[in-house]
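== subunit A ==
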Amino acid sequence: MAKHHVTATVNGDAVEFLCETEETLLDVLRDTLHLTGSKEGCSSGDCGACSVTLDGRLVCSCLVLGCEVAGRSIETIEGMATGETLHPLQQKFLEHAALQCGICTPGFLVASKALLERDPDPTETEIRYWLAGNLCRCTGYDKIIKAVMDAAAEMRTS
Partner candidate 1 sequence: MARVVLVGNLAQVTDGAGELDLAATSVQHLFQLLTERHPALARHLEEGVAVAIDGQIYQDALLEPIAPDSEVFIIPQIAGG
Partner candidate 2 sequence: MRYEAPETLDTAVALLAGARGDARVLAGGTDLLVQMRYDILDPELIVDIKRIPEIRAVTEEEGGWRIGAAVTGAELKEHAALGRAWPGVVEAANLIGSTQVQGRATLGGNLCNGSPAADSVPALIAAGAIASVAGPRGRRDVPVEDVMIGPRKLSLERGELVVSFLLPPRAKGSGDAYLRFIPRTEMDIAVVGAGVSLTADDAGTITRARVSLGAVAEKVLLVPDAAQAIVGSRLDRAAQERLEAAARAACRPIDDKRGTVEFRIEVAGVLTRRAALIALERARAR
């Protein structure tokens, strides 16, 4: 059967693409739109490396079909910085060395941004549970949690 013709908004830009029914949003982002910042770690929604927001809602792009996003708005890691300026979360991840290998970092940043947009002042426990769907095998999470708390504090004061 013919491919689906889909128009949507990605990081504020109107995009058009063709996809098979079985192609996931992650497949479309990576292979068709060449936005490889979202990573494929498991294809089962268990690692969070493919996290994006769909109409502002945090989801795993490996658990969304490409054809489902017609007319909807997607934000990926590629849309997080504004021009020359890193998002405070990105800056804090760098300053706190909250990444080692970096494969999980885009997912953590997208998920953390979604958290701080809902709750500007989360507790350590709230952050840990919100991010429980993002696996990191390098850091033990310590510096990631600290970076998110520090970014939240800075965003509250600015």
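How were these picked? Simply put, all candidates are chains of the complex that A comes from, given by their letters.
Following the convention adopted for this analysis, contacts are C-beta pairs under 8 Å (C-beta built on N, C-alpha and C of every residue); 3 or more make two chains touch, one makes a residue touch a chain; residues count from 1.
Bear in mind that the values here come from a model prediction, so they are computed numbers and not experimental data.
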{"item": "Complex member touching subunit A, one of 1 or 2", "value": "2"}
{"item": "Candidate 2 contact footprint on subunit A (complex, rising order)", "value": "1, 4, 20-22, 24, 43-46, 48, 51, 54, 57-60, 62-65, 67-68, 111, 114-115, 129-134"}
